[in-house]
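The complex appears here without one of its protein chains, the remainder shown in place.
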Amino acid sequence: MTVKGFFKSTAFKCIITLLAILLVCGVFLTVANGFLQVSEEERFDRAIKKLYGKDVTVERIEDLSDQKTSFDYSDILEAYKVTDDGNYLIKAEGKEGFGGTVTCWVVVETGDGENGAKVVTGVKKIAIEKASGESYIGNVTEDALNRLAELAAPGKEIEGGYKHGSREDGDDKIPTGASFSMRAISNCVNGAMEFTQNYLAGIVPPDFYPDNGFIYLDLINKDETSYVNNDGVVTYSITTMGYKQAGAFVLTIEVGETDGVAAINSVTLVTSGSTAERYNENMYDVSNYNGKYLQYFTDMLGEDLACPERNSGKDISTGATYSNYNIAYACAFALANYQKCLEIPFEGGNA
Amino acid sequence: MNKYKKITLDGLLFQNPTLMLVLGTCPTLGLISSASSAAGMGLTVVVILTLSNMLISLFRKVIPNEVRIPCYIVIIATLVTFARMLLEKFVPDLYESLGGFLALIVVNCIILGRAEAFANKHNVLESAVDGLANGFGFTAALTVMGIVCEFLGKGSIFGAKIMDFKIGIFATPAGSFIIFGLSIAVFVYVMDLFAKKKRVKENKLSRETLLNREAA
Partner (left out) sequence: MGTVIAIILAGVFTNNFITVKTYGICPFLGVSKKTSSAAGMGIAVTIVMVLATLVTYPVYMKVMKPLGFEFLEIIFFIFIIASLVQMLEMIIKKLSPSLYNSMGIYLPLITTNCAVLGVTELVIGDMSQFLAGAEMNMWWAVLYALFAGLGFTLVMIIMSGMRERINYYKTPKALAGFPTAMITASLICMAFMVFTYIRL
């Protein structure tokens, strides 16, 4: 085929036509894209507008490093202050969902508290952002979310779905058919409220929390506990959370090292949380704990330091089990975290 | 019969792409669980189908026969991409409810089918009418099925809750299949009755004409 012949052949016409169409279409779409592209910012604004129902300006709280963003059942991902009405828009991820976590946007309402300070007054709206493992998320209706927002009150943990780990009925339970998802969403709301409350009050989180590697924190009042490290002897000033009828105990526990293993040097009871004299009398003598290792406590209470039955014959079952439990737990806490306390000096907290 | 009337009736009823020819079934089954997304998809397809028919008819003499399918596909893909951009910018709710099926309009057998069977043989105006007719036939079928499915499956119509009773299966693909199958059965049955009546009338008319001619 000659060169001229090629230019006249169908193959050439085909290629030219196809290329021409591709070119025209490509140019057309590129121009259209220039005008019609939806930017990240616009996407975010749309999400906010959908959540709020109207256009509002938000200001991002950029630096979350000195805030507590990790709670027991939720994590805070992003935080924004709504400049229009002083509310806070929090993006939180709640644990214990049906198939994983649920990420929600929570609008936390603020109002004036004592002394003109801003406090959390409730929750305005909840919107679900991501719920990939939740097969029943379709059952969580707008009504359910609104009811959850209504129930949310500062200082009171809401339990929108089932209670953590148990199933109970009650006025503040919202039946949806997606109880575990609702539990995760409740956790989002609780975390968002607590975060906002801390942020408003300028509270710096105590350094005892799971992120730092401290364990056995459940019965320890982190805000009222501190420790001091003197050359390998850690002196704890511990306030417990109380257990059932027994109230909070304040103790001073000294932990040192015996044969390379952490051991109790001494336990001093500063304030007893026992509710009645007879419990005080029946309490297990704290001097018995001297010289004990962590092994003793985990043998008696189990690896998760659970409170034993009252007549189970353990050392602490003396007729004041709950009181003894507080003290034993505090000792276990002191021993288990001894190494951590040697590494991290105590900073912050309100002790 | 006026040829535009014929084209319109064919597209809407006698050769309804969804219920008679059973083309473009993927978005149909995927979207009839909600009437509003069904209607939205239908209207989007009307616009894209009409424009595609018109463009292909316009260029039918220019595009060589060997590369016609790739060329048609590129044109349709461009239209779909443009539609996607417009929807995402101006009607984000519809964009989200259509989901993946918006991009799949490009492989919708209806559009390619009409381009191949009609648009490359007729002029622009006829192709436009054909596009509109088939598009609205598709939309009507989808919307009616969508209303039925959403009513049975969720107890609402176009999102507005009407009743509390609902049969959950109709909100799933299983229910969509059932509604679609029954709709085809009903529609074909009605069309057959219609065609039969028309045939009977025609036969009667021709018989009368014959008798009159003999009598005369």
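Just so it is clear, A and B label the chains in written order, and each chain counts residues from 1 on its own.
Just so it is clear, contacts are C-beta pairs under 8 Å (C-beta built on N, C-alpha and C of every residue); 3 or more make two chains touch, one makes a residue touch a chain.
Please read all numbers here as calculations on a predicted model, not as lab measurements.
Undergrad: One chain isn't displayed here. Which of the visible ones does it touch?
TA: The omitted chain makes contact with A, B across the full complex.
Undergrad: For a quick check of understanding: of B:M85, B:L98 or B:A119, which residue touches the chain that isn't displayed?
TA: Looking across B:M85, B:L98 or B:A119, the contact with the absent chain belongs to B:M85.
Undergrad: Please output the residues of chain B touching the missing chain, sorted low to high.
TA: Chain B touches the missing chain through residues 22-23, 25-26, 29-30, 69-70, 73-74, 77-78, 80-81, 84-85, 100, 103-104, 106-109, 112, 169, 172-178, 180-182, 184-186, 188-189.
Undergrad: If you put the missing chain back, which residues of chain A would it touch?
TA: Residues 22, 25-26, 29-30, 32-33, 37, 99, 132-133, 135 of chain A touch the chain absent from view.
The definition used in the following text is that only the chains that are shown with their structure count from here on.
Undergrad: Roughly how far is chain A from chain B, going centre to centre by Cα mean, in whole Å?
TA: 52
Undergrad: Using the touch definition from the top, list the residues of chain B that touch chain A in their complex.
TA: It comes out as residues 62-64, 66-67, 70-71, 74-75, 77-78, 81-82, 85-86, 88-89, 92.
Undergrad: Considering only the defined contacts, which chain A positions touch chain B in the complex?
TA: Touching chain B: residues 10, 13-14, 17-18, 21-22, 25, 28-29, 32-33, 36-38, 46 of chain A.
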